[in-house]
Every structure is written in C-alpha cells, then in structure tokens.
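With one protein chain held back, the other chains of the complex are shown just where they sit.
Let's turn to subunit A:
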Amino acid sequence: MHIASYLSSLMQMSRLVKKSPSVCTDLPLNSSDVCNKLRLMKELLKSSYGPTARLKQVHNNIGGAVVTTSTSSVLLQAISSSHPIVSLIKGSILNHVSRFSDCGLFASVFCLSLIEEAGRCDLSKNVIIRVNKHLLSLCTAHLQQEDCGCKVQLDFCSSQSLITLARSVISSKPTCVLSEPESAHISRLAVQAFLLTVPCNIPDKVRLGRTVTIPMEGHSVLESAVFPGLLLDTPENISLGNLCSPLRMVLFSASLAGDLSELGDGRIEVHQGVDTDSQIVDQLLELGKQVLKDEVKLFVCQKVIHPVLQHYLRCNGVIVIERLGISLMEPLIQLTGAQPVATLHTTVPWEAYGEVHVSVRPFGSKTKLHLHPAGKTTICTMILCHRNETMLSELKLVCQKTEHVLRLTLREPCALLGGGCTETHLAAYVRHQSKNDVSESSPVLGCSQTEYLLAAEAFCRSLESVATSLEHDDGASLIDLTHAHHWTLPSDATEEHLEDAAALCGCGVVQSCQNKKWSYLNTEYAEFSPEPLLTASPLQPTVLDSFTAKVNALEVAVETANLVLDVRYVIQDVN
C-alpha cells in the first residue's frame, strides 16, 4: 500500500518538467541593466521632488482609475520591479515613510545618488561603505548639536513656526493646486487640528487624540474646516426632536446585517422549514428591545444593520448610524467611552454604553451629525474640500502627513531649514570636517587619505544633488560661500541679476547682497566652514523640514545605499 502510493507519486514526478536552476548574478551593480533601472528610478523620484515637482499619473494597464501624484508613498507602492535591488530600496524607503510620513523622496533621491556616485568613483566598495558610515555619524552628531547651523528650535509659545512647518509640507505637493491663501488656510487648519488633539490637563500618561479627515468634493478649499468632536454622515431628515443631551449610545463592531458572516466559509445544516434569516432577525429585535429598555438614544454599528432592526429602532426614536467603518471606531470609542460590542448573542453589558452630546450640523448639501463630549476632547474632525477628486485625494494625503510631522515635533521640538539649505549646509560641513580630520580618520577606516577624500566628495555631491533636485525648470542651483545656503537661479536670469532673481535663499533666512560669493553646485569650490548666522532676533525661515523625519531619512538612505553596495551576488529562482 505504502509502496504503491510512493511509486505512483514517483511516476507523477517523472512527468513534471524539470526545475530550471537558479540564476546567480555576480556583482549586480556592474550590470548596465541594473544601472539603467536605478537611473530610471532616480529620475522618476527626483522629478517628483519639491514644490515645483513634475507629477506622475499612476494607473494600471486595464483602464483602472488614474491617480495623479508626486507623493513617495503612492509612487513607490506603484513601482513593482523584477529586480531585487529595486525592491530592496523601495521596501526600506516605504518602511521609513510608514513610520515618519515625511522625507520619503529625500531618502530615495539621496540613496540612489549615493549608489550612483559610488559607481562613478573608482574605489573599492568596502572603503565607500566605511566612509559613508563615518560621515553619516558625523552628520547626525552635527545635527544633534545645540548650535547646529541648519537647525531651528520650535517656539511653542506662538503657532507661527508650526504653521510654517505645516505650510512647507502642504505646499510641497503641487497636485493639490493650492493658491497662496488656500495653502495658508489649510496650514492653519492643520495646526489647529493638531493642537486640538493635544490633551489640555495631563494626567500621568499623555495620550494624543486623533484627527479624522472627511473629504468633500466640489467645494472651494476655503470652505474646509476643523471641528472638535466627530462629524458623522446621517440618514436624511434626522430630527433630534426633544432628545436631551447627553445621549446614551451603544457601539457595535459586529455586523448586524442579519447574516451569519462570522461563520466564514463553514457549512451549516438546517432542518426543512427552519428559516435561519427570520431567526436572526428575531435575535436582532431582541437586542433592539434591550437597548430601548436601557434608554439608548444613539445606535452605531461599524458594519451593516438589518433594515428591520433599523426601522424598529427609528420608530422608537433612536438615531441609527450604520457602516461607520473601521477607521472611525477608535476615535468614537475615545470620544464616547463606549466599548464596542462584538456579538449580538448576549445582552449588552451596562459598561459598554457610552455618552455623548449630539447636534445636527448642515455642511454643503449634506447634513452631518456632530458628536462631542461634555468636556474637552482630543478628537477632532477636519473637513477637506476641493474642486475635484484628484486634487482632493492628494490634499487628504498631504494633510495626514502634516499631522504626523506636527506630532513629531513633540518628540524633538526643532526643525531643519528647508528649501535645500540643510543639504548644502551639511555638504559644506562634511567637506570641511573631512579635510580637517583626514589624517586621523583614514587610518581608522583603513584607507588612504586620497581614498577617504574621494569617498567624502562623493558623499557631499550626493547630498548636493538632492538640493539640486528641487529645481525642475532648468534653473541653476548655487551655494553661497559664507553660510552655505541653497539658492536657485531661474534659467532666464543671468548671474549679474542674481540679486534681483534670487532675493532670498531656499529657506528664506539669508538675503542676498552685493558682496556675497556664490558657486554653482556640482562644480568644485574651495572648502569652507559655514558661518552661523548672527542675528539678534531668532531666525524666521519660510520653509522648514521635519527634524525627526529628516534625520531618520538620512540614516535610512545611507544604510540602504551601503547595503546595496554590499550586495555581491543576486540569486534568483526563475521557476
């Protein structure tokens, strides 16, 4: 018996096509195909970087919906490559974006530039990896220093710097098509929403609230607004009548559709004449009776509610809301103190009920039910309006990103200069430091002084190329040789007109003046130590980047690049 089955399986096997052996590629970075792919990826992401970026239309080849965007999370998700190196880079950047939301494109462009520069200079990969690591620690140490020239402390006494930070994030995505007043309005709303989520009286443990975003198409951006509490869609013609606030409410996470969906694909046998549907409806009505007895006035379900139950509850003066969706569950629990009920087969325990104030708020053509607690709440709702779907979906993404960036400021209350100034500053700093410590560092890193300087040059050029990536209209990128800030010169302006054409540097801190010396980026200039700006008043940059996100992006980029440079073989199963 055993032997027979073994034999038959052998015979079956003999009919199978032989597996082809795995393909092993030596030194993948030396192949022109891989280099082309990486270059293409870099071009793609680089052209999507910054407030004047070029947009990409993402769609599938069977006529699916078109997404117009320049957001790294969407772009990278759309990239699916046959080559593991591309997938590796994509994976690590996406991981960064999922944790910090911001600086995804910065990390990608920097990482890909590092790889490209490493291929260009004729050094052993090991040396480059070691030097990169060393320089990264140099950068992070510099950024952590109190007197770092490209860092500004955020002043929580006024909302101005927070608004500037929010505005930098919001205006970095041109798909939103926002005018000046519109982006100012949205930045203010973002900060307002953020402030609402910070609890006022802090108990032992600080817990931030949530901002729920509701997109509304077809309205002007300036009609966007923030409300404390939650706004829920309601069935039409709701009348609060003589309901006295606060209302008792119950929240179900189980489906009350009247089906047996929790059985999954399991089989069920029923006797002839037994009507499962009506039995479940009876069960649901029992539930309805109980909540009515307990004087529940607001009945919310994450999923579908059977129309019979809805009808029964409405006839008895209960406000019924179905299909709340998973994303609103957590905020609603926080807001009302209700415990979600996950079954319909037991009576609802008294502790599961929550309490909430309710009012009706018309917004546009829709009526929304406004839920808010008696006291302060850390839950708020942001209604985002825009003229069309494409711009609205990007605006929603950007606002969520802004919320995250603002939250990160609570961890480290500082920001970095934006507009490419941090990159040029760091490049100048690293160039200067590496010149100074070449004699000590090179023996530690096990390379010659020349090798060390070459690798450092490649690192700095990569940093600077991120700054140049901000310009997409053939303009020139420059660095000033005193403060090492980033300047852009429009393609139609000549160097003589620099003072008129570029009155301010990228981040808006430094003003141009006659006796300033400039150098084009990606050309050689004598190394110098960037001077700190000496002003009496604190700096007022117009563009700020998230400190936490950028420092992490820097690390992710260098480590990913090092990992890619370290890959010796690619073994692919081609079956």
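Here is the rule we go by: a contact is a pair of C-beta atoms (placed from the backbone, for glycine too) under 8 Å apart; a residue touches a chain by one contact, two chains touch by 3 or more; residues count from 1.
The rule is short, and it goes like this: contacts and distances are computed from a predicted model.
Enquirer: As a check of understanding, state which of "Signal recognition particle receptor subunit alpha", "WD repeat and HMG-box DNA-binding protein 1", "Transcription and mRNA export factor ENY2" or "Bardet-Biedl syndrome 12" is the UniProt name of the chain not shown.
Expert: Per the UniProt record, that chain is "Bardet-Biedl syndrome 12".
Enquirer: Looking at A:80, A:201 or A:523, which residue reaches the missing chain?
Expert: Of these options, the touching residue for the absent chain is A:80.
Enquirer: Spell out the interface residues on subunit A facing the chain that's missing from view.
Expert: Where subunit A meets the chain not shown: residues 37, 40-41, 44, 47, 52-63, 65-66, 68, 75, 78-81, 83, 86, 174-175, 177, 179, 217-219, 223, 236-237, 255, 257-261, 263, 265-272, 276, 303-304, 306-308, 311, 315, 323, 362, 364-365, 387-391, 472-475, 490-493, 497, 500-501.
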